[in-house]
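Here is the structure we will look at, set down as structure tokens.
Subset of chains shown; positions unchanged.
A and B label the chains in the order they appear, each numbered from 1.
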Amino acid sequence: MIKKVVTLGEIMLRLSTQDHKRFVQSETFDATYGGAEANVAAAMCNYGLQGTFITKVPDNAIGQSAINHLRRFGVDTQFIVKGGNRLGIYFLEPGASLRASQVIYDRAGSSITDFNIEEFDIDAVLEGAQWFHTSGITPALSDKAAALTESVLKAAKAKGITTSIDINYRKKIWSKEKAAEVLRGICQYVDVCIGADTTLGFEPKESDVVDGRITIAGFKDIFKQMKEKFGFKFIATSLRESHSASDNSFSALVYDGSEFYETKKYDVRIVDRVGTGDSFASGLIYGLVTGMSTQDTAEFAVAASVIKHTIPGDLNHASLNEVLDLMKGEGSVRVQR
Amino acid sequence: MIKKVVTLGEIMLRLSTQDHKRFVQSETFDATYGGAEANVAAAMCNYGLQGTFITKVPDNAIGQSAINHLRRFGVDTQFIVKGGNRLGIYFLEPGASLRASQVIYDRAGSSITDFNIEEFDIDAVLEGAQWFHTSGITPALSDKAAALTESVLKAAKAKGITTSIDINYRKKIWSKEKAAEVLRGICQYVDVCIGADTTLGFEPKESDVVDGRITIAGFKDIFKQMKEKFGFKFIATSLRESHSASDNSFSALVYDGSEFYETKKYDVRIVDRVGTGDSFASGLIYGLVTGMSTQDTAEFAVAASVIKHTIPGDLNHASLNEVLDLMKGEGSVRVQR
């Protein structure tokens, strides 16, 4: 039977400039749709699982286009609720070399900020699911959205479904303090915590910060504290080195509560940086829900994310075999013909 | 000395689909900027006058792009205030033949809805101005925006500046009842009323409505009532026959309080329908502020609008001579080489 993974979050219209143009130069935008949890649902379908996404979009052609985008790539959208005022938007100006990518959020008042669990049939949504996933962005959107996130996590947990969260702290949406407070409340219902950093309030020792970056040792220390506090089954973080807006190195660290797993590190040239974190989360979920070893899970997640860096848009259109080949070192970068 | 025309209103990001695509098919949007009063300010510059536009835009690259768009076409943008949360957006799906153009407004919570007269130097803005113009859209945006509209009209009136309003009723923003109430309050400060219809509460006699359209006689009757009630110096309306989304006929009726002036009627094939009403208003203002006769003013306004139907975007990039040539029948539609 095909595994079912349910995700909850916001889907936004993404408007990005073309050909490295800055916002002030742009007279056209590429329009696509994405969001942390929608991206995860689509990745699940890509790997052959059932990805079900729950959100709320306005009842107009823009909302419908967001649904269509997910449907196109196989996502089960039957439970998406139509209503509310608007689809959130984010403007993206992709950077290059020593110019960073810029995101302008225009998501205030989006439909999901006024969404509650009574608006859909939570039992039907979770029916047959093995996994439920959300991110730290969803509770950041509004108090109502935070309550919704907690309710759904609680419901999933009660049904024995594995739950995960990708912390994904966004400084343009809420403060560190508010984030810590809300997320610590939510984390009691979470089995797998992704994107671990200081957001939940665990600080590395001073000696574990070098050049402003937390060391592996520092992450290990934080992971242990997180395990201690919330009882997570798995804790994972990607390790990114941003040499420039065009070149990054990418690897990961995973903790299963007893052992730590480090992965191979890849050098990647970037086509589209957005959504690579969601690809990492998707890879982790895929590995764990299909029973891979922790090391393989971590390697799969990193390889998935690495390929996403080369694909425009929020979604990761890498196939299962492409990720497996890269992870096993069996892929080739030669023209395939 | 160059005449100065000041306008107040919202400027929005306009996202339109390309090549006749519907929203659900679109993966790119043409991005430009416009709004009823911004369009009028730009037209003034186009005709060689000084157009000064006052609005509030967010202090980010999208707000700056709106300013730049106006600046590019000569508008005096020095008084535009930066602040608030977001730039209003409207999505445009241009229609064709028997499919109407669709507009989806996403303008709630835009910066101008939280804007008041203390935020800028009203005396400096109006210094040396001959004309002040706004539309019925601005007071529709929020109660605060309605108060602002009234304050600025009052200030202009107090300085002896001619004032005008383009009624521009938008059913997707407010109800007929609310519109009538607010606009009737504002109209006491208005000299020239454009776009006259039933919004202000004056209804045509039953016999003056044929096939759902108000007849010339009906408009004349309404105009007289409007003159009676508000003491407008000029009342004008364009007369549009929409044969399809691709073909319209266009003419106008103007009333100077004693005489009625009807214009030549043009058949136009449409490239871009949006902003053609603003072009009509711009033409009226240009004619009156530069001392044309009422008949010439009306003909100029209609000819300006007719050319705008062939130009993509909100702004009218027709030159003064092009409008005069068309109005005088001296233009040619042959290739100019």
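Heads up, the rule we're going with is that a residue touches a chain if its C-beta (ideal position, glycine included) is under 8 Å from a C-beta of that chain, and two chains touch if they have at least 3 such contacts.
Fair warning: this is a prediction, and the values are worked out from it, not measured in the lab.
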- Item | Overall number of sequence copies in the complex as this file defines it, 2 displayed | 6
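In this text, only the chains that are shown with their structure count from here on.
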- Note on the structure: dist(centroid_CA(chain A), centroid_CA(chain B)) in Å evaluates to 45
- Item | Touch list for chain A against partner chain B, complex | 15, 22-24, 26-32, 60-62, 64-65, 68, 85-87, 89, 91, 93, 102, 104, 106, 108-109
